[in-house]
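The block underneath contains the structure these notes are about, expressed in C-alpha cells.
The complex is shown incomplete by one protein chain, all other protein chains being positioned as in the whole.
To keep things simple, chains are lettered A and B as they appear, and every chain counts its residues starting from 1.
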Amino acid sequence: MHHLRRTFLKLSGAIAAGAAASFLKVGNSLAATWNKSGFESKVTVEALKSLSASAATPSREIAISAPDIAENGAQVPVTVTSKIANTESISIVVDKNPFPLSSTFDFANGSEGYVSTKLKMGQTSNVIAIVKADGKFFTASKEVKVTIGGCGG
Amino acid sequence: MAEPMRIRAKMENNAADVKVLMSHPMETGQRKNEKGDLVPVHFIQSVTAIHNGKTVLDAQWSQAISRNPFLGFRVRGAKAGDKITVNWVDTQGDKGSIDTTVVA
Partner (left out) sequence: MAPSKIAPLEVKKPASAQPWQRYKVDSQGSTWPQTDWSSFSTLAAIAPPTDGGSLRYATPIEGDPAKGRQLAFDRARGGSCVSCHVLGKDTPPQPGNIGPDLSTVGATRSDDWLFDYVYDPRKLNKTSIMPPWGAHKIMNIPEVRDVVAFLKTLKEPHVFRDPQDNPATRTPPKDTRDNLDATDNPAFFALDRGKSAFNRLGANGKSCASCHASPETAFKTWAGRMPKFEPRLDKVLGVEEFITRHARATTGEEILMQSDDNIGLSIFLHNIANGTPINPDLSNAEAKLAVKRGQDLMQRKLGQLNMACVDCHTKERHANKWARGQYLVEFKGTVAHFPTWRTSRGDIWDIRKRFQWCNVSVRANELPPDARQYGDIELALAAINKGEKVNSPGIRH
C-alpha cells in the first residue's frame, strides 16, 4: 500500500509538467468540457471553487456509501445517493488526494441522483460529495480509513 | 479499438439499475514499468450514457478513478427492452462503447 501512496504523492509535482501537457494534446471534442482547472487543483478549496461550490450547504439528503475501513487505497468503492429534488450533478472529492477532485457526474433525462464508482485513495481521508440541484450546491462527507498493510507492501 | 467492457441493466424499483465495467489501465503517469521508465498518463476522461437515444449521464473523470473502472447509475422511467449505451473517451483519444437491453 505505501508504494501506491508514494506513487500518488509524487504525482503532485510531475502532473503539471507531464499530464497537463498531454491533456492539451487530446483531440476529442469532450476535452473542451473537461474541468481542467478543477482536476488539476491540488487542494479541496480550489477544486470546490472550480465547481462554483465553495459555499455548498451540508445536507442530510446526500448519502455516501463507502467502507469505514477500505481494504486498500487502490479500489475504494464509493456510492453517492442524493435525495435532493432536481439533482443535476454529483462530484466526488477525496480531500487528501494530491488532486482531490476525482469525478463529476452530470445527470439528465431521468437518471437518478445516484452514482457508484471505485476510487484510488492515497491515504485515509474524508470523501466529500458535492451535489448541484436547481443551481444550488449541497455537500456531505464521510471518512474512509485506508488499511495499512503489515508486510511492508 | 476493442477494449473489452461489461454491462448489465436490470429493472429495480421502477428504474434501470446499470452496472458497467471497463478494461482500462487508468495510468497516473507516475508508475514505472519493468524497465524503470515512466508509463505515460493515460486515463478515461469522459463517459456518457445514453438511454433510447437520449443522454442520461455525462461524467468527467480524473486519474483517481481505479484501474478497470466501475460505473453504476440508475435511469428512472426506463423499462425492460430499452436500450442503454455507454461510451468512453480517454486522454489519448481512444474510445470504448457497449450497449445492452434492460431486462426485467
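The rule is simple: contacts are C-beta pairs under 8 Å (C-beta built on N, C-alpha and C of every residue); 3 or more make two chains touch, one makes a residue touch a chain.
Note that the coordinates shown come from a computational prediction; the quantities given were computed from them, not determined experimentally.
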Residue of A:Ser59, A:Gln75 or A:Thr139 in touch with the missing chain, whole complex considered: A:Gln75
Residue ranges of subunit B at the interface with the undisplayed chain: 4, 6-8, 19-21, 23, 25, 28, 30-34, 67-68, 70
Touch residues of subunit A, complete complex, unshown partner: 1-4, 7, 68-69, 71-72, 74-75, 124, 145, 147-153
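The rule we apply is simple: only the chains that are shown with their structure count from here on.
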Separation of subunit A from subunit B, taking each centre as the mean of its C-alpha atoms, in whole Å: 16
Complex contacts: residues of subunit B adjacent to subunit A: 15, 19, 28-31, 38, 40-41, 45-46, 49, 51, 54-67, 69-78, 89, 91-93
In the complex, subunit A residues that touch subunit B: 7-8, 10-11, 14-15, 18-19, 22-23, 26-28, 30-31, 33-35, 39, 74-77, 79, 94, 97, 99, 101-112, 114-120
